[in-house]
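A quick write-up on the structure given underneath.
A protein chain is absent from this complex, but the other protein chains hold their places.
Going in written order, the chains are labelled A and B, and every chain counts its residues from 1.
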Amino acid sequence: MTDLSYTSPRSGSRTANILLRWVLYIMLGLFALFYLMPLFVMVITSFKSLDEIRTGDLISLPREVTFDAWRTAWSGACTGIQCEGVRPFFWNSVLIAIPAVLISTLIGALNGYVVAQWRFKGANLFFALMLFGCFIPFQVVLLPMARMLGLMGMAGTIPGLIFVHVIYGLGFTTLFFRNYYVSIPSELTKAAKVDGAGFFRIFWSIFLPLSLPIIVVTVIWQFTQIWNDFLFGVSFSQAGTQPVTVALNNIVNSTTGVKAYNVDMAAAIIAALPTLFVYVVAGKYFVRGLTAGSVKG
Amino acid sequence: MTMKFLGAVSGMAIVASTAAFADGHASPEAEVLHYWTSGGEAKSVAVLQEEFAANGGTWTDMPVAGGGGDAAGTALRARVLAGNAPTAAQIKGPAIQEWYEEGVLADISAVAEANNWSKILPEAIAGHMQCEGTWCAAPVNVHRVDWIWANAEVLSANGIDMPTTWDEFNAAATKLQAAGVIPLAHGGQAWQDATVFEAVALGILGSDGFRKAFVELDMDTLKSDDMVAVFDQMRTMRGYVDENFSGRDWNLATAMVMNGEAAFQIMGDWAKGEFMAAGKVPGEDFLCLSTPGEGFLYNVDSFAMFAVDGDDKQAGQALLAELVVGESFQEVFNLNKGSIPVRTDVALDNFDSCAVLSADDMAASNEGGSLLPSYAHGMALRGAQAGAITDTVTAHFNSDMSSADAVQMLADAIANSM
Partner (left out) sequence: MTKWLEEHMPKLVLAPSFIVVLIFVYGFIAWTAWVSLTRSRLLPRYEIDGLIQYDRLFASPRWDTAFTNLFVFGFLFIVIAMILGLILAILLDQNIRTEGAIRTIYLYPMALSMIVTGTAWKWILNPGLGLEATVRGWGFEDFTFNWLVDPDMAIYTVVIAAIWQSSGFVMALFLAGLRSVDQEIIKAAQVDGIPTWRVYTAIIIPAMAPIFLSAFIVLSHLAIKSFDLVIALTGGGPGYATDLPATYMYTMAFSRGDIGQAASSAMIMMMVVFTIVVPYLYSELRTKDD
């Protein structure tokens, strides 16, 4: 890292540096407050009772901490006639997200490998076409995709949702892997070819072992996008296959019913726990993965 | 050897199939798409599910909340396009006829005729449930939209009676402002702006004018001086709401009336549910009256039946339709939901005073021809036109646009939405 604290003989005094350090930490702290504030509001609200929310203000800590809202959110909130909270839907999201993440990552890796290392006419064009696909707003594809899924007999099923998420994740996964593999010298591939290794052999024994950082980046990105998706989840599922985002929406967004803000917040946090967990645990690898050349142009 | 085998197999097949045919009952099943997901609403739907189950049916729940049915509409479109339509969906107003035009609705005339729907439903409402002569949807309830709710104590403390004209309302509001009370509790969401607008419009245009403007989209009425007057009154109303009204949820506005911060709220009868959930008594703690003007604006929830294959599903639709308009469901559901039965022959002994008032008004306006569909709640116009009007109303309410400009914008928007 750039060592700003390196003082060349001609620059300022020690006190100036200590002062700078203090300013630095204060600024970092202020920004941390900015980022934490909404989460803080959500958490304390989820521990208040409805009366306290109605009469109290936003930032005050709960006078009386209750876990009722959490219990309700997990297993008692009404998402329709069923009043079982978000628990039943959690598993659906898992069934959708994990295969979709794995498949799209694998295909993206292979695509990136080809585009980066096996130059042939049209490889760049292919890459450009894939990249443009990252930008298509999902509302545009909803209706034609519904028709296609119906034709393929996958409407309303978990495999159908996995299919949709894989397709629209390919652009980004290919981008990440291609940018990463581009910085691996092509001599490696050439040498391996000379040694008689084939296409898949080279991928398996050379590229894959080097790919851990970018795999982490891709998995984190894809998991977040897929787990948090609502639009595809609501349009292509039916009773029994709805993901947790649909359940959350049903709890939070009733039109003419009474709103239980504490339950809403608790449900929202529960729904977000897997992605939060992934970010907290794998965050360190995230930056490492980005550092390891994935973002270099 | 093979012949004997074949013979045995075909023999068994015949036996098996006659066995299946012998049991002629299809067991009714229905997958129902709806957007009633919160506590009170969900309880109301649960009533239907229980009756359905008690009659041997299997109910598969497909709830999608939000936006007054937007997200549900999205899911519905996707499923219909995928060839996987639900058995029944919560659709209301002209949307029913729009879906019928796409050729995807089923015909439940058999049930309707067997249960005498044309006799027991008010004429205007029955019209919504029919598609080119056949019955295609079952009505659940009647919500009245043009109610004005008030905090009884605030009113008596300031010597105000419930207003019966808009001028009286304005006078009362000025008095309340002087006394430091917010005259009108309002939530600044587009549909709420539209609700207030149509209540005002009904009062100023009269029921014929309302029908010409918002059902027939008659340009002369839409551009008339009366319409300018409607926007003038909306501008006046804008002065009676508090600063933080924008984006507020409707139930928070109701809370303002309940705790005396505000005096009036113009909202449909689901507001009553809020008051009663907080233990307030109609007539004592809170007052209800129709907004100034002659007429009754209704919002009827209904289930439209989709064309699906399979005896089970079709039996499910028939059973669902029959139960929905059945007497016991009508009473129990509407008691839970705060609306009134759409069936005119249900005894209202268990209903509160506001509901009884509503039912009486409905009967009277049905006879007088002033039973009108609410445009703000999707009963009078198709989505595109209703949306165009709401865009104009909400733009006017949230800016300082002149009434003349607003009327012009209204006419243009409607023309553009056709």
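Rule of thumb we're sticking to: a residue touches a chain if its C-beta (ideal position, glycine included) is under 8 Å from a C-beta of that chain, and two chains touch if they have at least 3 such contacts.
Here the structure is a predicted model, which means the values were calculated and not measured.
Considering the full assembly, B:246 is the residue among B:118, B:246, B:328 or B:350 that touches the omitted chain. Within the whole complex, the absent chain has one touching residue among A:72, A:92, A:224 or A:242, and that is A:224. Take chain A: the residues that touch the chain left off the picture are 1-6, 8-11, 24-25, 27-28, 31-32, 34-39, 41-42, 45, 57-59, 107, 110-111, 114-115, 118, 120, 123-124, 126-145, 148, 167-168, 170-171, 174, 179, 182, 198-200, 224, 228-231, 245, 248-249, 252, 261, 264-265, 268-269, 271-272, 275-276, 278-280, 283-284, 286-287, 290-291, 293-297.
Chain B residues in contact with the hidden partner, per the touch definition given at the top, are 67, 69-71, 73-74, 77, 80-81, 95, 98-99, 101-102, 188-190, 243-247, 382-384, 386-387, 391, 394-395, 397-399, 409, 412-413, 416-417.
Note that in this section only the chains that are shown with their structure count from here on.
Those residues of chain B whose C-beta lies close enough to touch chain A in the complex are 31, 34-42, 45-46, 49, 59-69, 71, 74-75, 77-79, 81-84, 86, 249-251, 255, 268, 270, 273-274, 277.
By the touch rule above, chain A contacts chain B in their complex via residues 54, 78-83, 142-143, 145-147, 149-151, 155-156, 231, 234-240, 246, 249-260.
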